[in-house]
Each structure stands twice: as structure tokens, then as C-alpha cells.
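To start, the structure itself, in C-alpha cells.
Removed: one protein chain of the complex. Kept in place: all other protein chains.
Should a chain be cited, it is by its letter among A, B and C, assigned in written order, with residues numbered from 1 in that chain.
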Amino acid sequence: MLKITILVGNPKPQSRTLKLAETLVDELLVAGTYDLRVIDLAEHSSHIFQWPSPEMAELNQAVADSDLLVVASPTYKATYTGLLKGFLDRYAANGLRGVTAIPVMTGADLSHSMGMDVNLRPLLVELGASVPTKGLYFVTGQMEKIEEIVAAWAAENLAVLRLLQPLVMGMLGKNPETDVQTASDASATVSNGAGA
Amino acid sequence: MLKITILVGNPKPQSRTLKLAETLVDELLVAGTYDLRVIDLAEHSSHIFQWPSPEMAELNQAVADSDLLVVASPTYKATYTGLLKGFLDRYAANGLRGVTAIPVMTGADLSHSMGMDVNLRPLLVELGASVPTKGLYFVTGQMEKIEEIVAAWAAENLAVLRLLQPLVMGMLGKNPETDVQTASDASATVSNGAGA
Amino acid sequence: MLKITILVGNPKPQSRTLKLAETLVDELLVAGTYDLRVIDLAEHSSHIFQWPSPEMAELNQAVADSDLLVVASPTYKATYTGLLKGFLDRYAANGLRGVTAIPVMTGADLSHSMGMDVNLRPLLVELGASVPTKGLYFVTGQMEKIEEIVAAWAAENLAVLRLLQPLVMGMLGKNPETDVQTASDASATVSNGAGA
Partner (left out) sequence: MLKITILVGNPKPQSRTLKLAETLVDELLVAGTYDLRVIDLAEHSSHIFQWPSPEMAELNQAVADSDLLVVASPTYKATYTGLLKGFLDRYAANGLRGVTAIPVMTGADLSHSMGMDVNLRPLLVELGASVPTKGLYFVTGQMEKIEEIVAAWAAENLAVLRLLQPLVMGMLGKNPETDVQTASDASATVSNGAGA
């Protein structure tokens, strides 16, 4: 089972930003092939700056162990929130190495949509995550079209990942013994997926 | 055969930046499994701002048709060069869709190394490219260690791509009929790679 | 007389971007108190990558000698043009030291308006310019309201500069002998301005 985590940096709980991230996971993955954990930082904000904090340590570990991390933040001052950054600041260097991340942001209009690619994406890359797709920026006035918009985003970005496949497999051919195992795992996953 | 393109934005031809990009391709891929084209923009700079330009159109097409694009620039004013940007400005929106890109930059020291992630990476993403790895920033005073440094970078980033595999395959399971074909292509590529 | 320079990075000559910069200078300054030079890089693009180039050297010098530099670019790929960057790349480190610059950008909509503050402003600061105001981002579909929009921008930003005055004067008090001269120059300029 794939481990999927949604990390929401909105100081208000149960936000539209959280709803957006959930919709994205629904559209991207086949039900039954993954375990989903949702971390709504609004529920943990009183611990963000505490050291040490067993609660924070457990959350940090869960995020770092994810196969896919959907990092979702509203736009505050043209970028991600301090709440999200406070949580991510707790990692050591490369603390998200091995995690594939998708940046997701919401805002009142498009005027700050670039914050996703010039601020949130570099932050995730700095932490060692791989960010192979575009980010998803969503104007909150369009909640009634959320499924349509997210589905279109998912179709476009899955097509990109599909094109990425032969190349990645080719590059992995450089270390054949490891790759045979990986390729076999991957095929198995696809078979399961295809049967779902 | 994979189509690999090196695009170099140094106004001086045959630069260390070009040499770095070539070393990276050598380290990442199995000889004999790809066709490589090197585009040294220094040799085409007199056409960058000409409209129309058959020469530029051919280069733009070649870059857009790549499976893997290594985009290499020296650091000028804390970011990529105007020469590189002038070339990329010729694309329409999403002109690099379907291309996997690796940003590569050189500089005199590390003080501007962030330019790669806050400037060059967002530019490639804006153009529609997928940028799943870290970028490679290289301090030009270390040319004598270039192979060692690039090999370490390649090992680290191939490991990241390997971890990305099961997830991508899982997500592609969402559209099974297309995936069967993709998976079969991918396996074939790996077999070739493993035998090389 | 103040030396004002407009530097336009649009590959097409006589652009709306140029018109916007001219409107801004009209709104900011009192006619008769300044000399204006307009450099439309579209007319010089064939020399941008030539070394050496007496034509480019003269333009670079004129820009560096400005009291106020209005740097205007259309939005290409979510940031300034390669043409503008190619021109600015010709400077040595801190080549715009002592120049006060105002970043100005045009675009089809607001979705890339942040490029002005995350890309163009840092580039000017890297070159040593002082950028004390906000930038002016203008949606090209609003050309019929250009004077109204620019006047509102000018009023807001002049108010900011006015608030900045006592502080700057206070800080300059640290080196009194130099400041007496500066203060006297400044008062003279104001008197002229007040009489205009």
C-alpha cells in the first residue's frame, strides 16, 4: 500500500485548502491502493515551536515516511503560511529525502499564484523532496467546480508522469541489479492498479 | 533510443558549463541507449532575437522533442543568463511540456547557488517541463574533481528517482489501458539498460 | 537636472511597456527638472551578445549614470525578458550602484505579477541599485485607463518616499560634514520643485 499524507498549513481547521488536497488525492490514486493520513496543522499549532515535542516528532516522522506528500497551504502575504513553515523548519537538512511532493495552494485570485513555484516548490526541494509535477493553485471562489478543475489538473499531470517513465527507467538501467527489483515492484503495482 | 539534449546558455562557446553538462549525461545514462545533441547557444547568439528564424525554430523544436533536457547556465547576476532566457522566451506557453529537465549551473562560489532553485527551476516548470531531481550547482574552481562530484550527484538523484517509481506507477494505474503500453515500454528500456 | 533613464526590455520596439514607463516618469517628476533618455532595447538587440561593443558600452554607461532608472519589461515566462537580462548581464558586480530603480512590468493578466518582486527586483538589488518603492505591474488590457492607474501608483509611492525622508535624514546625520552638503542640495531641489 502506498503511504499518502496530506499536510495542511492553514491556521483554521477543516479548511477549503484541506478539502482541495483531499479531492486531489481522490483524483490521482486508485481507491484501495493506499493509506491516507491527513495532518491538519491547525490542530497542532500550539506545539509548533515547542522543543522537544513528542507530538511534533511523530508528525514529522509520518510526513517523512510518505510515498506521496500533498503539501497544501492558503496564500498568506503572497506565499505559504508561517504555520506550514514552522512545521517544516523542524526537519534537519534533507528531511524529506525520498518523498515525492505535490505543492497545493489556495488564494482569493491568481495574483499570487506564482508563490507556489517560487516559494513553496523551492522549499520542498531544499528539504530533499522530489517535485515532478506542476503545483495546483486553486482560486477559492471556484469551490463549486472543484472536482472538474482537480480532475483536469490530474489528467494533465499524470500525462506528464507517463512521459517521464521511459526516461527514468532508462536512467535506472545504470544500476541494473537494483533496477530489476524496482522494475518488478513497479510492474506489480501497475498490475494491481490496472485490475482496480 | 532516448533523445537527450544539452542546452548551454553561456555566451562563451565550449565552456566549463558545457563540460559539466556532458559529464552529467555520461554519469546518468548507459552509453548506447541514447542520442545526444549539444546546443551551445554561444554559436547561435546572433539569431536569438531574430523573428522569424529557421535556425532558432529548428533548435527550439529539438529541445522540445527531448526526453531529457540538461539546461546549463553560468551564474550571471545571481541567476541564469540572458542568453538562455532569450532562447527560452521563444517558446509559446507550455513549450517544454513532456520534457524532463535537469537544471545545471556553474558559479565562482556557493553564494548564488540558490539561483538554480528559485529562478531556473521555476522557469522550466513555467514552460511545462517536469523537474523531478535536485539541480546540480558546480563551483568552477573544482574542475579537477568534476567526475567525482557529478558521480555523487548522479547516485543521489538516481536513488530519488528509484523511490519515485512505485508511486508513479501506482498513480498511472488510474488509467489502466494506457499504462499497460507504458509499462511494457518501460520494462523493455530497463532490460536494454540492464544488458548494457 | 536629474538624469532619468527609461530602459525597455521588449523585443518589439515602441511597445506599450515603453508607453507605460513614459507615463510613469510624467506622473512622478516635475517637467523641466530632469533630462530623460529612453533606451528601447529592441533597437539594439543585434548587439546584446557582442563583445566588445561601443554601442552597448555607451548604453550601459548611460544607465549606470542615471539618478532614476525605470526598468520596464513585458512578462515572458513569468518573469522579465531575456533581452533585458542580456543587457544587464554586461555589467560588472554592483554596476548599478548609486542608481535608484523602479521596476515596471506589463502582462496579459495578474497571474504573473509576482515576477516583478521575486525576479526583477532582486536582479536590480543584486546589481547594486536601490529600489525603495513598490514596482508597477500593469495589465495591458487596461491601456485606456493608463493615466489614472499610473497616477494612483505615483501618489501611493510618493507618500511612501515622503515617510522615508525623516529617517534617511536621521541616518545620514551619522556623518555630519557630508550631510550638510547633501541636505543643502536636497533643499535646493525641493525649492525648485515647489516653484515649478
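Note that a residue touches a chain if its C-beta (ideal position, glycine included) is under 8 Å from a C-beta of that chain, and two chains touch if they have at least 3 such contacts.
Every value quoted in this text rests on a predicted model; they were computed, and no experiment measured them.
Between the chain not shown and the residues C:L28, C:I48, C:V104 or C:V150, the one that touches is C:L28. Set against the missing chain, the residues C:A57, C:M143 or C:M169 yield one that touches it, C:M169. What chain B contributes to its contact with the hidden chain is residues 78, 109-115, 117-119. In the full complex, the hidden chain is touched by chain A at residues 11, 45-46, 48-49, 51, 76-89, 91, 118-119, 122-123, 126-127. Although one chain is not displayed, chain C still touches it through residues 2, 28-30, 33-34, 67-68, 97-98, 100, 114, 117-118, 121-122, 125-126, 128, 130-134, 154, 158-176, 178-180, 182-183, 185-187, 189-190, 192-196.
Simple rule for what comes next: only the chains that are shown with their structure count from here on.
Least-squares overlay of CA atoms from chain A onto chain B yields a rotation of 180° to the nearest 5. Where chain B touches chain C, the two copies mostly use the same residue numbers: shared numbers make up over half of all numbers in play. Once the centre of each chain is set as its mean CA position, chain A and chain C turn out to be 40 Å apart. Once the centre of each chain is set as its mean CA position, chain A and chain B turn out to be 23 Å apart.
Centre to centre, using the average C-alpha position, chain B and chain C are separated by 34 Å.
Contacts with at least two other chains are made by residues 78, 118-119 of chain C.
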